[in-house]
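Excerpt of the complex: some chains, original placement.
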Amino acid sequence: MANKIFMILTLVGVPLSVIGSLMHWPSTILFVIYCLTIIALASFMGRATESLAVVAGPRIGGLLNATFGNAVELIISIFALKEGLIGVVLASLTGSVIGNLLLVAGLSFFIGGIKYKRQLFNVYDARHNSGLLMFAIIVAFVIPEVFSMEMNEQKTLNLSVGISIILIALYLAALFFKLVSHRGVYQSETEGTDHEKEEPEWSKGKAVAILFAATIAVAYVSENLVHTFEVVAESFGWTELFIGVIIVAIVGNAAEHASAIILAYKNKMDIAVEIAVGSTLQIAMFVAPVLVLVSLFFPTSMPLVFTLPELVAMVSAVLVTVIISNDGETNWFEGLTLLAAYFIMGIGFYLL
Amino acid sequence: MANKIFMILTLVGVPLSVIGSLMHWPSTILFVIYCLTIIALASFMGRATESLAVVAGPRIGGLLNATFGNAVELIISIFALKEGLIGVVLASLTGSVIGNLLLVAGLSFFIGGIKYKRQLFNVYDARHNSGLLMFAIIVAFVIPEVFSMEMNEQKTLNLSVGISIILIALYLAALFFKLVSHRGVYQSETEGTDHEKEEPEWSKGKAVAILFAATIAVAYVSENLVHTFEVVAESFGWTELFIGVIIVAIVGNAAEHASAIILAYKNKMDIAVEIAVGSTLQIAMFVAPVLVLVSLFFPTSMPLVFTLPELVAMVSAVLVTVIISNDGETNWFEGLTLLAAYFIMGIGFYLL
């Protein structure tokens, strides 16, 4: 039933988005069309992820979802770097980190928790993710911030490059650990039995194809939506920082939002958490360092040094998420707490 | 036996306190009378809390104890705000947070731990409280501190008001979660059986009445004691900050101290922890934001921006408490560690 509505919305929304943007319809109308289309497309991404998770496990399903979602972000950021917009790129990285940790995870814990009193997910994955979040944000992002205070520009850049290489190497090692070396070692008992019972909606190939196609379409519509927002934002009097950290991040992570919430509502917390936290880790340990390295080939290089408010927001978000998610159990109140933290940071960036 | 002594102490101490303060006896004599009277009154508050906990569970018992204790603090602080003493109010909020987390919890873990090798309390409550402590202190107090560095006064106040509303809303949601939505969901097995066996000392109505009357009396004596201290402090050469953060907080939380320690000594750790941590959360998530909002009606408004030493003391206190209490188990050494942290901060504020 809901699937049919999303199907119709997609079949109508995608052509309308293309026509509307070519014919320069008014921003407000385009805004509504884009948003509905993204939600409809995201529902396909959620179903594709779910099908993949049935076949290949929640880790690979979540990883693919995060990767397709972040690929878009990586491409847009490279274009921004080329134009020397370092501040915008760092702001949107910050926005992705706090958006995924607090908004995506918060919404899925909250909405899932309204239906189920207690929701469980793999406690080993939770701890593994906690360790990596602490490493990526509290070590790899904090160290250059503090050390660069007493360094010149070149040394700051050298430090950033060194840290970026270590981040990418450890991210690849983490994939090897999860998918090869310790695959299934930390699997919870419920996980295994769940999968045997269930039939995937789509075959592996079809699911990947739909995930790929929907990602392209979402990327196209998202980029147009971002341009709409710039106009809308100006009339609302929003600052560039607020747009970068909050607005772009919400739209840019629309796919993660929709997928994680749908899966949480179906009590598939393993994948929902993997999307939210896995996407954060991919941003912090892969997208951010790759952007640092890519920026070396452009006129303006990007050091891994955030503004103090950005860094403190990320550190706070990580500490709250780690404490809340470390027990492998959630409820609606834990989701609300994460959302409240997000609102506080949103107000902060709005006023800054 | 002990109860009789406290009864006599109360019946003698309260009239003596009134007479002594009216007749302006020497400060040192008044100091001794006040202290003994508060301890005796606090023993009644502890017994009332215990009776309520038998009937209504440790959460409601602890909540009522914290509420009556903090009501006094709220009233005194509003009077201070009216006179524009923002620094004093922020200092006493800081003092309540670190006093409850480190001194009240520390003393009850230590004294309880001398009698019992290992003391257990509900691990779900511990985690729930940890999440809220991280949210309240690490997000809601740290964000305005850092963001306000680059903001003008008006924006800082706007941010403070926004955060205050979110804090109060989440605190009310937390009460709804604990007392309605998830009441009994996370109850440990021992809790349920303990209560069925036990008979409350006093009826529900009598316990609330005694809690109420003892709170009023403690408030009256505490306020007089504070005035004594100002004189005593001057002769000792103490700074205003030390009095605000350490001395006022110890006296103002006398009720929580006594109740929590008595209950820990009886191995009722669920209520003891609920008093110490619950009181901290009420201060940080209800009393502090209410004071920010109330201050808007006074000539001088109070932003939610502490001094750096105050903030760092609270953040350190939260991190140590969360790590120590998160396993739902205590012993005398964990209590001593919290006390040692309190002493370090005490020396710091004394020398500042």
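Every chain is named by a letter (A and B) in the order it is written, and numbering of its residues begins at 1.
Please note the rule applied: a contact is a pair of C-beta atoms (placed from the backbone, for glycine too) under 8 Å apart; a residue touches a chain by one contact, two chains touch by 3 or more.
Quantities reported herein were computed from a predicted structural model and do not represent experimental measurements.
Novice: For this file, with 2 copies placed, note down how many copies the whole complex has.
Specialist: 3
By our rule, only the chains that are shown with their structure count from here on.
Novice: Would you kindly tell me how far, in whole Å, the mean C-alpha position of subunit B lies from that of subunit A?
Specialist: 39
Novice: Subunit B touches which residues of subunit A in the complex?
Specialist: The touching residues are 117-118, 308-309, 312-313, 316-317, 319-320, 323-324, 327, 331-334, 336-337, 340-341, 343-345, 347-348, 351-352.
Novice: Please name which positions on subunit B make contact with subunit A in the complex.
Specialist: Those in contact with subunit A are residues 127-128, 130-132, 134-135, 138-140, 142-144, 146-147, 149-151, 155, 158-159, 162-163, 166, 169-170, 173-174, 177, 181-182, 185, 322, 326.
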